[in-house]
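In this view, the complex is presented without one of its protein chains, the others remaining in place.
Letters A and B name the chains as they come in the text, with residue numbers starting at 1 for each one.
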Amino acid sequence: MAELKTEEFVVNMGPHHPSTHGVCRFVLTMDGEVIVKVEPVIGYLHRALEKICENRTYAQCIPVLDRFEYCTSMSCNQVFALATEKLAGIEVPERAEYIRVIMLELNRIASHLIWLGTTSLDLGALTPFLYAFREREDIMDLFEMTCGQRLTYNYIRVGGVAKDIPKEFIPKAKQFLSTFDSKVDDYEKVLTENPIFMTRNQNIGVMSPELAIAYGVSGPNLRASGVKFDLRRDDPYSIYDRFKFNIPTGQNGDCYDRYRVRMQEMRESAKIVRQAIEQLPEGEISAKFNPIVFKAPAGELYSRIENSRGEMGVYLQSRDKEKKPLRVKLRGSSYNHLQAMPHLLKGHKIADVVAVMASLDIIMPDVDR
Amino acid sequence: MEITGIFEYLYELLIGTGLPQVWVDIIAYAFAAVVVFGFLCIVALFLVWLERKASAHFQQRLGPMRTGWHGWRQTVHDAIKLLRKEDITPYAVDRNVFYWAPIICFVAAFMAYLVIPFGDGLIVSDLNIGILFILGITTFTIISLLMAGWGSNNKYALLGGMRSAAQVVSYEVPMVVSILAVIVFVGSLSMVDIVQSQAKIYQWYVFRMPFGPIAFITYIIAATAETNRTPFDIPEAEQELVAGFNVEYSGMKFAMFFLAEFVNMFTVSAIGATLFLGGWQGPWLPSWMWFMGKTLFLVCILMWFRWTYPRLRVDHLMEFSWKFLIPVAFVNLILAGFMKYSGWFNW
Partner (left out) sequence: MNREELAKYLLDKFPDTLELLETGKAEPFFLMKKPDEIVEFCRAIRDDVELRMDFLCQMCGVDTGENFEVVYSVASVKKRYRFDFKFPLPYEGAEIESVQTVWPGANWFERETWELYGINVKNHGNLTRFLLPDDWDQGFPMRKDWDAPDFKRMPEV
């Protein structure tokens, strides 16, 4: 009896594809339905943000970096403002710090809602996408009334924030938060106990803690693998040490744990916003910082914050008395996650590529800059 | 005049013209088939509109609102657009196979309606092998899926076609076996006999415990998989292989696949209503209204599934069918046979 001859074939997924989050291309080598090798090809969204920043003053860099990871634009502003403030020794007033925390956590919730919508869309449950975006509209309204923008805010500036929050902000935020927890429970009802959802996500894309740390994976992905590491707790920046919040972790490091961790994180962020609103003091909203004549001292540093996707960092180097930075290196979290992704997909099926990429919450502007 | 009365009137008219009997029969039945075909086209358009509105309301939005009252004309406009679209045939396709695949799909979808009773006496032809005829015809769809996948000369289409063929074949078995459980009780394959054995509401097969509900649920699950609807819509999963087997089709050919899917959905709901929910039986209202109501009820349940559940992966799908549904369906069949033989529950 002759042996049936089989051979592997190469399938190209993307860059135009409904469920690669952004433009990303995967070259999949498959043996039937089983994946043998995954090679991501990136660079479709490369906008040379780092080179652009070298030709901008420190204040002009902030709107450029809005576009670095546009789903969490506040965090991009924050990490650069933090780096510049540490470089020049600028102290941010209390009220500005509290407003920053409120905005950052609301942005984290908005980003997780995008993740929730697109993940369930990729798995075929077409309805939670619209529910998640309905909640996100409330957050967008809050941001729009403060800084006039819905996606790229340019709000957290060096030294503080751009404008004070209007008086309608607090009541509207409180109204949003009062119903938010029950809405998160609604989403959990649709997806968490659903046997189809569980079969698609459990034991898929299992990431061991050693693999995660070796590849520089951070954020909810690392926490779902069992490593309790959150930069807001372990390397505190801004005023996060004044708030009480839990850090959810998972056990197995599969897609289902990553889902559970992010759902719980949405609740924790809502808790932080409630506490910040209560503790909000009066005062200045910005330190004395002249964006036009600011000259940074010589120095270099790498500053990092906990973005909704993981660790976002900026390496800043400046020469003495220069208006423009010498080097701005942007470290995005999805870069490392995408690097680790092929190692999670060995032996899985092609449908799992979509599930794993969605659960790792990879978006391409983070990767390509 | 009743609907059946129109048909008899025309039949008398034709006989009166003095044509030979065989010609009268051919013309009469052709007329009935055309009427059914026209009715089904309207039903397909209605179902597309219903799907859009149902999905919109599940997702807290409104759906089409501008083309007529609540957008009822939307599908008409879409149909006109599809008719006028450029029909692109890629250069390297296998011409005959590519061309005939949507036609076979479409024809198979419509031929099942020759034996479906739309009401009391409203059936084109009461074959005494009614349900067997339907099961045979709906199997033609598999061939058209494979033809579409192969003829497109495209890796993705081929993968999609093979998967959907595997899926449909796997779910044929539980569908047939669950139908068999009902047939065992009826004792006849004719659709009219099946409905007439459910004269009272407690005689509906969905209520005949314990095999009725199990057969009904198995049938609904298998029917969802037969028509390639979520949660079993891997062949058309946009998020994975970009439309699967019909990726190379455009214009009218695509419209044929699309309409055939909706007509199939109506077919399986109609069979479900006939076999399990009592067909056209019901008090006060005309029989065709009962039939349409019950069928649309099942159609709405199928639509509800689509907008709630995520998608099953292809190996889970096969596992579910072969390792769970088929054993359950067979045990159910044995149970039904036992109940019939022993005379229990034989009201």
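Convention: contacts are C-beta pairs under 8 Å (C-beta built on N, C-alpha and C of every residue); 3 or more make two chains touch, one makes a residue touch a chain.
Fair warning: this is a prediction, and the values are worked out from it, not measured in the lab.
Colleague: Among the chains present in the display, which ones are touched by the chain that isn't there?
Modeller: A
Colleague: I'm checking contacts with the chain that's been left out. Which of A:26, A:215, A:245 or A:259 qualifies?
Modeller: Touching the chain that is not displayed is residue A:215.
Colleague: I need the residue numbers on subunit A that touch the omitted chain, in ascending order.
Modeller: Those residues of subunit A that touch the unshown chain are 42-43, 46, 48, 50-51, 55-57, 60, 86-87, 213-216, 218, 222, 227, 229, 234-235, 292, 298-304, 311, 313, 315, 317, 323, 326-327, 329, 331, 335-336, 339-340, 368-369.
We take it that only the chains that are shown with their structure count from here on.
Colleague: What residues of subunit B sit close enough to touch subunit A in their complex?
Modeller: Spelled out, the residues of subunit B in touch with subunit A are 55, 58-61, 155-156, 230-231, 233-234, 237-242, 306-316.
Colleague: In the complex, go through subunit A and note every residue touching subunit B.
Modeller: 9, 11, 17-19, 33, 120-127, 129-131, 134, 190-191, 194, 196-197, 199-200, 349-352, 354
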